[in-house]
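To start, the structure under review is shown below, and the notes come after it.
Every protein chain but one is kept in place in this view of the complex.
Going in written order, the chains are labelled A, B and C, and every chain counts its residues from 1.
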Amino acid sequence: MNTKLFDVIHEEQSDRHVIYVKGELDLASAEQFRNIAEPLANDKTKTLVIYLKDLTYIDSTGIGIFVSLLKRRQQLQAPVLIENIPPKIQRLFDLTGVSRFFAAERETTKQKGQKANDERV
Amino acid sequence: MNTKLFDVIHEEQSDRHVIYVKGELDLASAEQFRNIAEPLANDKTKTLVIYLKDLTYIDSTGIGIFVSLLKRRQQLQAPVLIENIPPKIQRLFDLTGVSRFFAAERETTKQKGQKANDERV
Amino acid sequence: MKEFEQVVQLSIPAKAEFIDLARLSLYGVAAKMGFSYEDIEDMKVAVSEACNNAVLHAYDDETGRIDLRFEMQPDAIRIIVKDYGKSFNYEQEAKQAASLHHQSLDAAKIGGLGLFMMQALMDQVEVLTIDGTEVILTKFLNRNEGEHNHEFISSSSIQEQP
Partner (left out) sequence: MKEFEQVVQLSIPAKAEFIDLARLSLYGVAAKMGFSYEDIEDMKVAVSEACNNAVLHAYDDETGRIDLRFEMQPDAIRIIVKDYGKSFNYEQEAKQAASLHHQSLDAAKIGGLGLFMMQALMDQVEVLTIDGTEVILTKFLNRNEGEHNHEFISSSSIQEQP
């Protein structure tokens, strides 16, 4: 099988894990994303950054994964940042109410003195 | 209906008619192309230039129209130039043998002292 | 195109990796009808949610199918997503379909968003549960918008993207 409709790349930096999510995050690609993101979400020593600039599609499957990642980070009291969200993805985050949780997380990380992250798209 | 898979634009210059063909030239768009190109092919006072840079698809329907346009120009002994042919379109022109007629036409126009036309793609 | 009803049908294996084909066909049909970019994006998600459910909940084995029917009406598209798997109590599930707006993160239930999203993204959602599940999604055409959104989009040009 060769449909590269989706790709996920992990970049480890000194103080953070950055996950670049590209293409269509749907039921077919969910497992690939989960397999990479879940272990990284368990590392509370680093900030988790999920970079969505090249995400072209998401539905309840992907949104469900985001919710569980955010939950896990909250349990660990570890920071997570969702960055460069394309407008059409943001619309779905707003519609379903998950963006509230991102904002809450951001507040938490800011309170903790994390430096503000680049949000230019 | 709003499928803008195809568009054709006519530009009249002092010595030539330029037809820009864009998108998919298939059975659905053939008539639109024919309606614009045929009357212009009948004007022997000007060179007919068909500019294909943005043509993304062609099949026997479109190739048939090219053949009949070339025929008409030959009957009128009037020059016609097919320009900026994308590689995948050229492949089908070669496969079907129509490119021979373009070359012949080009020879004719050159013999007639037409200035060489820009063929950069 | 005539104003009477035109129908396009697609049938795919009920597996996750085929759902993108439903989106591709929906895109082709909806763009043809003149739907706006945003409406098409909404419908893609709604149709995928219906397909996701067929894949996840309808069949026990790997051999089931999903049949999609795109009805192009003069002022609306009706998309029927049909599986032949086990049924469920739609009325009950529909009542529970909810966004996460009034939930806290630690209480947020993962899953259950599918029906909510279909309802939020389409103008009308009907579900029949006879011989499997039939989800009927309707979106009305707003003829004043989206007339310029689909220029030179083709299956040819897709492939030429980097």
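A few remarks follow.
Everything that follows uses one rule, which is that contacts are C-beta pairs under 8 Å (C-beta built on N, C-alpha and C of every residue); 3 or more make two chains touch, one makes a residue touch a chain.
What you are looking at is a predicted structure, and each value in this text was computed from that prediction instead of being measured.
Contact with the omitted chain, checked across B:D7, B:D26, B:D43 or B:E83, is made by B:D26.
Contact between subunit B and the unshown chain involves residues 1, 3, 5, 24, 26-28, 30, 57-61, 63-64, 67-68, 70-71, 74-75, 88, 92, 95-98, 100-101, 104. Counting over the whole complex, subunit C has residues 1-2, 6-13, 15, 17-18, 20-21, 23-29, 31-32, 37, 40-41, 44, 62, 149-159, 161-162 touching the chain that is not drawn.
The rule we apply is simple: only the chains that are shown with their structure count from here on.
With centres defined by CA atoms alone, the chain at the far end from subunit C is B. Subunit B and subunit C have centres, each the mean of its CA atoms, that are 41 Å apart. Averaged Cα coordinates give subunit A a centre that lies 50 Å from the centre of subunit B. Averaged C-alpha coordinates put the centre of subunit A at 25 Å from the centre of subunit C.
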